[in-house]
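Subset of chains shown; positions unchanged.
Note that the chains are named A and B in the order they appear, and that numbering of residues resets to 1 at the start of each chain.
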Amino acid sequence: MNDKPSQVSREQGLQWLLDMLRIRRMEEKCAELYGEEKIRGFLHLYIGEEAVAAGVIPELEAEDAVVATYREHGHALMRGISMNAILAEMYGKQEGCSGGRGGSMHLFDANTRFCGGNAIVSGGLPLAIGLALADKMQKQPRVTVCFFGEGAVAEGEFHESLNLAALWQLPVLFVCENNLYAMGTALARSESVTDIHRKAESYGIHSTAVDGMDVMSVNTAARLALKKIRTEQVPAFLEMRTYRFRAHSMFDPELYREKTEVEQWKQLCPITTLRARLKAQQVITDEDIAAIEQTAAAEIQAAVAFAEAGHWEPVEDLMKYVYTESENSVIPAQAGIQTPPP
Amino acid sequence: MNMTYREAMRAAMREALQQDERVFLMGEDVGRYGGCYAVSKGLLDEFGEERIRDTPLSESAFVGAGIGAALGGMRPIVEVMTVNFSLLCLDQIVNTAATLRHMSGGQFSVPVVLRMTTGAGRQLAAQHSHSLECWYAHVPGLRVIAPATLEDMRGMLRVALEDPDPVIIFEHNALYNREGELPDDVSVTEIRRAAVRRTGNHISLICYGGNLVKALEAADELAKSGIEAEVIDLRSLRPLDDATILTSVRKTRRAIMIDEGWHSGSLAAEIGMRISEQAFYDLDAPLARVCTAEVPIPYPSHLEQAALPQVATIVSKAREVLGQHV
């Protein structure tokens, strides 16, 4: 793993803290809202892993594309989708970033080229390859960043995609969020060789393992990788070693890991460690921290209000968005059976 | 004994594991996690990690491995977490499991049991809400079954394991939490014949799996206005039990098929076609079906529910078929 850079500017430090905190607090709120049944379906929290999205995504250009998984709230927020639109989406409201159709696992945004939110493990990798291929063929100087968990590494699609990216020299940044578990399956129970960044090397892809709990390390690695991709028109791979503090989803009884293990990783929390470091280096003050918390809290409060005030799509519109031209709908929607919940 | 459908399937697996050492369970998170739907919870402790085998996320390889292990003398139960992920292992199922016996001129057989959760209704959105039973039911060489009652959830597995050919069991996610009374001695049930779950003379409601509950509710509702619906639970989706279906339709002279698959190309269409072919002159009214609307399942509950078959839709469709526009 690369060395940790130790110094950071006040501005950059505050930005990272704010970014990570916005994700953290938003998701804590999501968990609450799930309890209140405002958010339904599957909800996968990113808590503990914020340094990855916060360290990588701000380095992208406006025209770059992002492909993510079902654990993508943080990525969407970092990419610039408003918290309002994200929350509204999780509520299933029309004002959501996917018009309410996708929910937590399928956040989309054409403006920022945020191409989902894919709930099939490894399903996003081929898509990312294709986006990069289109860029390359159109001579667009863009990068596609593809996030996925270490569980995806066992899927055939991962290997097919890495090979294609390397063979065709496509501008893709693969970011493996290795949080050591795929649901309840520990990495050592799913891979014969657990050193994931080496798998990328076996395709001739430049690859680095990174301390994914440290936003500075993440950021440095991302910058280097993106530079390499942009200048050399090759793919690159980052293995982010990280950990999720919460359950896999809201249904997970967490039988597969020890509480002590979780506690140990919590010591490495990307937010508290950065905060402590910046304070120790006297780059920020307690007032700064309070201000950041306040900013995040206000944004969340507004987002919840926005989502609450959002509208349910009329049930008559059920058949929308299947085909581009609505007259292509194969059969009309069934008679409206349910009225929208209150 | 009072138990949930989940417990019934677990009991069936336990029994199979106890009685036949060739049986083992394999799949994503069946062990330490306790199963995505907690169906296999506790089995790892009892049977150990050799026989309750957590797999990597490699649907094609571990389903293929189940097929190979069956060929090699074992009796694997392979859990593909949900039908949605089975899209990654269709090649193994269709091109290997379903064909080996035939391609080898009958020399090899593949006694593998594949279990998959199916169905929508939990706001899991477009990629996690498929009902592709009709695809599997299309393939010669496979046997496809769908338990809809507590007894069948308890009793179908053993027969499936005894079958020398590949059997796919579809378990509807909405059933796991349901509870019911299970007689103590049920450990085997039929997997070849459809069952008449309610008798009636006016119309046949033909369904399977998770939708039996809705069909029975609809029948109760219809009964209030004097319409006696006969409810057929298919149980076996391949082969289909034409005899039971046709006997019912010849009696009621009207039929509605209820199916959570998308409308076009649904299993409902196949059943309708069989009725048209074989009981055309016995029908007093056009056939009808209640299927899922032709849209990827939307996340919000009101839209999802509007897309799925509902009791109210079945009831109004039945009245329509009977010419009662109430």
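Going forward, contacts are C-beta pairs under 8 Å (C-beta built on N, C-alpha and C of every residue); 3 or more make two chains touch, one makes a residue touch a chain.
Bear in mind the structure is a predicted one, so any value in this text is a computation, not a measurement.
This file describes a complex whose protein chains occur as A x2, B x2.
Methods note: only the chains that are shown with their structure count from here on.
Within the complex, the chain A residues that touch chain B are 40-42, 92-93, 100-103, 105-106, 118-123, 151-152, 154-157, 182-186, 189-191, 252-253, 255-256, 312-313, 315, 318-319, 321-322, 329-331, 333-341. The touching residues of chain B, counted against chain A in their complex, run 28-29, 31-34, 36, 38, 54-61, 84-85, 88, 122-128, 263-264, 293-296, 298-303, 305-307, 310, 312-313, 316.
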